[in-house]
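To start, I am sharing the structure in question, which I have written as structure tokens.
A protein chain is absent from this complex, but the other protein chains hold their places.
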């Protein structure tokens, strides 16, 4: 448990307080206090109940880690759950971690079971300069949320990149990788989760930035509106990618259908050319005693000529149908010529 | 019919009352009474009408068992229908059972034709300790609902597990089980029902937890809000699984198309290599008197050479097209070589 | 035109009045009057205008028979259009008939061009006992609507049954009936109409049961709420079936794709085994003077051996790919062995 | 520019006024004036600005002809744009033409670049009888809108007919016409436009019929509500047809898949029966010196017998699989027998 305290006018944010000093600190309404509980113990939970006097159900919510983002107002404090992306999140494996926060008149309390990059960044910031604390706890909270939301952007960029890459693979002429459907389905799963979470967080920020909660003063609202705007952008992009992922699968199906079509054409052309020739050859391979053509001097050459005519006729027939001679299919014709 | 009565200050919840004592008990407003009607008889229905004076349509609703979840306010009591999952419910066979409840100023009445695990659990709890009853009937109701909602979670976990398993089957290289579509369709049916029911129950809890009903005092609201949060999570997951199930079917179709494509390639390669060779063989099997090539000494070996050239040419043609030599398709080429 | 009149306190509902007596009857506000116009004539329409003084556009609406369900309030009366299912309706051929109704302070007027089973049932009821009339015209109306809505249930059950049957057909191993797509499309058409109509009727009952109209007194509301609940269930099921019908078509496509796949495998296996063998046979059918293998004593048997090796090799190749030997496909392998 | 003037009490609607008389006529508030501008000139536009004093942007909107239906209230007049169907519109080629209208306290002004059937009809009506004008300009407007909306119905009937016809084609056993997809896509395009336009017009009529505009007196509302009802029906049907058109394409795909399946079966059966026979024939066409079977007396007949056995076995194998012998597929079996 890290406790940061900023005394108005002071030039540094003080650190290194213990839990025992908390009740004393909280009484001083001029301070800006940040309590960060990283991997909290049962003793920490007890502090929430005894020192901060949070509602028992809230503390239970903190302890368990399977909640959706939400914000709730209680007398004297705001309680909210937010989700940040994990460091190893990408568009194929989308994971979020939960952080529970409390905003009181003179304190911010953050509670999380996993390392949070955004919280670490803000700690770094206030250790360097007390600016983040000078405008009170709501501004401190804004700093944390701003960082948290910023970490979503690289994930969205990753979606964009992979989508372009997947589409390129699908439309490229060589065989698309067989795992493409699997990757698409995974991205779909990720984007669905991202959309749900960012939709919920958008709603929270909407409520905050429209002044629903008294604890956040009007001059703080533009800052939260700024985060709200970021979230709109994220939700928008998520919507967009979802539609495009759906489209990618459709495209894949169409491309595969097209290929099957091409393969069938090759097969049909081969069969249609070869089967009649083989039949003619078979015809004069028969052993009838009386098969007059066998005994004419030029029969063989006439038959060869007929075969060539048949082959050329077939190819011409398919060429007229447009099966041979177009762009990629040309080489087939050449091979057989 | 089980009747539980808690007298304020007492250390145990009393049991074993009979229907005849009910009118007397109900008059004492300080008590917390729970009447549980399991597989109720016509006599029980009469009690609802005569002792509790519930609206006749309500009692009719109790008797029949084909209703959706709802809550209705009547003068002096709240009437609600909720659905719990049956013990044998899983993601393929989703079944719910109905329970009708009444909340009065000093009583909770539960009415159900089937065994309810959540109700049994709460009975167990109040037999062990009277805590659940000490905060009045609304809190007792919260205990029951909380249990009821908790039993949905294993079903949702089962959905998640099976979905992952189905996707694994689809994307695995070996033949996907033919029953996969059937299982997907069954899961879709289940998830649709789950979504509808949890959506309705969410709406009920929303109304309760936002203080719409006078019978539930403000200090009880956070508890119902807690259940509301659980239901949001359930509805959310249901939405999610529905989308993913839809995606699974699409993926399946794509994988099957892909396979057909692969099969066609094998067929086409075989035909394209073998048909010309067979034709050449047929050509020199003809019985013409004058077929000069037959009589040259090295004809046979030259023809063999031509055949090998044709075969190699064909394989080369398909290799250039990318049909042979990629990952899984390589072995085809090897087999023919 | 049938006229039923109930005088408060009387033990029977009187019948057999003529149109001429109507103005007189309507003046007595203590009566409960039901006028049922079955296949109304122009004279009847005139009565609506002259005796009841309904708005001319309303009477026009009655005459024409192409309207959607609606309810409209006019000074002194309520006008509504509702749809009942025809007796021969099932899930493949969904038909509804329209009935126009008016509710006044002391009368109900029903107007329909076709026989209505629900109206006939209510007539039967009030001929047996006056109970349905004792609570005034709104309760009489409730009786009619309740019957009307009840007749939707067998249609919905029919949907359920046929859907299960269609899915069984699709997933059964034998050839699905070719008419299945047609039946699915017909059911889709039916369910779309059912959903639209029940959605509209739901909306009407919602407005009635929430007390929007003064002519229906508060103590009548629970009755209409009951019908409202029935309609929610119907609309819900309709939604559900629509989703499942959509899923059925997708399943069908997947199953057909799967079958095509299987057929292709059989074809490919046959071709891949037979074509090389035929080629080898053709090879030694050539008539070259110098074809040394022809003259070795054991050539034939060696060639036979090679053929068996090739066949076994091919089958092994496909077995390794999983095309032979799985569940249903096994028999193919056996046949060829 | 046609000007119609009805003086209250008069028995005929007067015609043949010129633009110069307009300012005078408009001053008389007891008149009902209808100004119809068909293919208006620049001079006409100037009248709108100078005599009627309409907002310049409104007059610009009239001149241009690419707007969606809308209604706008200006001080002293209502401005609206509505779309009527052209005379040659059907479900494949859906075209609408725009008409701009103004409703003032004592006048209706209609402005359109194309011939409007509904406006012509109303002109015909008022030339025959002044009834349409006796209730003031709002009633005159109602007459025009009523006609305009009525002309949508035949288009919707055409949709219904063609849809049934397309479905019949799809499900009929003979080859569906190849242009079917094109027709479906065209109808989709039409229905999308129809739905959008009727949705917008519905919204306009909703606002009018709910008394939003002062210029339309309460006793006129039921008339506009009547048009509103018609539009609900149109929008409803449009929704319905859109769903059904979507379903038609799905059905088409399924039917085509099914046919491909059938074709594949025929091909596979032929290949599976013929390839082994050809191989056997080839086997005994080999020219080995030592091929003992060739010299037995009954070899030929035994081989013929084996061939028949193989053929029968193959057919039996496919019959057991259900590929031969079902309804339509039977004839294949017969042909080969």
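Here are some notes:
Here the chain labels run A, B, C and D in written order, and each chain numbers its own residues starting at 1.
Heads up, the rule we're going with is that contacts are C-beta pairs under 8 Å (C-beta built on N, C-alpha and C of every residue); 3 or more make two chains touch, one makes a residue touch a chain.
Please read all numbers here as calculations on a predicted model, not as lab measurements.
The chain that is not drawn here is touched, among residues D:3, D:125 or D:286, by D:286. Touch with the chain that is not drawn comes from one residue among A:49, A:115 or A:286, which is A:286.
Think of the hidden chain as still there; on subunit D it touches residues 55, 57, 61, 66-68, 70, 72, 174-175, 178-179, 181-182, 184-185, 188-189, 192-193, 196, 249, 252-253, 256-257, 259-260, 263-264, 266-267, 270-271, 274-275, 277-278, 281-282, 284-287, 291, 293-300, 303, 331-332, 335. Those residues of subunit A that touch the chain absent from the view are 167, 171, 222-223, 225-226, 229, 232-233, 236, 239-240, 243-244, 247-248, 250-251, 253-255, 257-258, 260-261, 264-265, 267-268, 271-272, 275-276, 278-279, 282-283, 285-292, 313-314, 317, 320-323, 326-328.
What we mean here is this: only the chains that are shown with their structure count from here on.
Farthest chain from subunit B, judged by C-alpha centroids: D.
Counting the residue numbers that touch the partner chain, subunit B and subunit C have less than half of them in common. Rounded to a whole number, the gap between the C-alpha centres of subunit A and subunit D is 39 angstrom. Between the CA-based centres of subunit B and subunit C the separation comes to 24 Å, rounded to the whole angstrom. Residues of subunit B in contact with at least two other chains: 253, 257, 260, 264, 267, 271, 275, 278, 282, 285-287, 291.
Viewed as a contact network, the protein chains form an open path, each link joining two chains that touch.
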